[in-house]
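Quick one: the structure is below, questions incoming.
One protein chain is absent from this view; the other protein chains keep their places.
Per-chain residue numbering starts at 1, and chain names A and B are given in the order in which the chains are listed.
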Amino acid sequence: MTIVFLTLSAITVLGALLAVTLRNLVHCLLALVLFFMGIAGHFFLLKADFLGAVQILIYIGAVAVLILFAIMLTRNISGTEGGRGSLGGAWWLGVGIATTLAGAMCVFVRRSDLVSKLPYGATEEGVVKEIGKLLVTDWVVPLEIMAVLLTAALIGAVVIALEEEKKR
Amino acid sequence: MSVPLGYYLILGGVLFAIGLCGALTRKNAIAVLMSIEIMFNAAILNFVVFWYYLHNGALTGQMFALFAIAVAAAESAVGLALVISVYRHYKSVDVNEMRSLKG
Partner (left out) sequence: MSVAYAPIVRALGSETALVLVALAVLTLDFIIGRKREVAKRRELVGAVALFGLALSAVPLVGQVGMTNVLLPGETLVVNPLVIIFKFVLIVLTAVTVLISIDHDIGTHVGEYFAMLLFGAIGMLLLVGTEEFLTIFVALELTSISLYVLTAFHKNSLRSQEAALKYFLFGAIATAFLLFGLSYIYGLTGATNLRDIGAALAKKGTDPLLGVGLLCVLVGLGFKVAMVPFHLWAPDAYEGAPTPVTAFIATGSKVASFFVLVKVLMVAFAGAVGSAYWGAFESGWAMVLGLTATASMVLGNCAAIVQRNVKRLLAYSSIAHAGYILVGLVAASSTGATAVLFYVIVYAITNLGAFGVVAALASRAGGDDLEHFNGMAKRAPFLSLLMLVFVLSLAGIPPLGGFFGKFYLFAAAVECDAEMFGLLWLVALGIVMSAVSLYYYLVLMKHMYVLPAKDETRIATPGHLKMALAFCAAGVVLLGVFPEPILALLKALVVRL
């Protein structure tokens, strides 16, 4: 089990690292897909099969393809246009912040008393059914908000991406 | 048999940091968006991990992860639309300038 975990983690971290460092955007996207796969693998390992399937369907099936379309539609700008780095040219600052964060996380995790906790056996059976039930009972309010959110995002994305007619 | 919770927490933290690093340093907006997706996934992984290790009596963690995935997808759709719109503007601004120069 440890071997499986380590292999999957290596794939995931590698995918993430490549996705944020490669120069060519399409290569980045491929690395990102690898990363999504790794996460989905972890979900299966954690007995969250339904989420693993959702992860593959939504992230690899929809988000990755969407990003691919965006890359193709804006192919010429892979350089500097379309938004500057949030910190301007200070890449070292970003790396510094992220390294500090990762280091601090490791220290905190080691100091936390949760670190050695082992799972006490999750059940896989009937999870999907249970999720379906919960969605219309306990979590019905977030579900409804989600519906409005998706409508808003749909309308918004269409309005933004729509080409403006010239001078009416 | 499973690995201790700490392994997973470190994995989540490292992935989040990698995503943050990319989000802060990349120049291309689409690349920033991809980095943000990595950050989202690290958080979602954390939810599932906590559910599996500590709170699997209820499905709250899975539910949170499910909603987060849906929200992230909607958000990336809006984000990519914005990227395309900005891109189109740059292009059309360029074209207009060229035309006005020609007189």
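Note that in this section contacts are C-beta pairs under 8 Å (C-beta built on N, C-alpha and C of every residue); 3 or more make two chains touch, one makes a residue touch a chain.
If you're wondering where the values come from, they're calculated on a predicted model, not measured in any experiment.
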For chain B, residues touching the missing partner are 9, 12, 16, 19-20, 23, 29, 32-33, 36, 39-40, 42-44, 46-47, 49-50, 54-55, 58, 60-61, 63-64, 67-68, 71, 74-75, 78-79, 82-83, 85-86, 89-90, 93
Across the whole complex, list the residues on chain A that are touched by the chain not included here.
82-83, 86, 104-105, 107-109, 111-114, 133, 136-142, 144-146, 148-149, 151-153, 155-157, 159-160, 162, 164-165, 168
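Keep this in mind: only the chains that are shown with their structure count from here on.
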Roughly how many whole angstrom separate the Cα centroids of chain A and chain B?
5
Using the touch rule from the top, collect the residues of chain A that touch chain B in their complex.
1-2, 5, 9, 12-13, 16-17, 19-21, 25, 28-29, 32, 35-36, 39, 42-43, 46-48, 50-51, 54-55, 58-59, 62-63, 66-67, 69-71, 73-74, 76-87, 91, 93-95, 97-99, 101-102, 105-106, 109-110, 112, 114-120, 122-123, 127, 130-131, 134-135, 139, 142, 146, 149-150, 153-154, 156-158, 160-161, 163
Listed in rising order, the residues of chain B that touch chain A in the complex are 1-11, 13-35, 37-38, 41, 44-45, 48-49, 51-54, 56, 59, 62-63, 65-67, 69-78, 80-88, 90-91
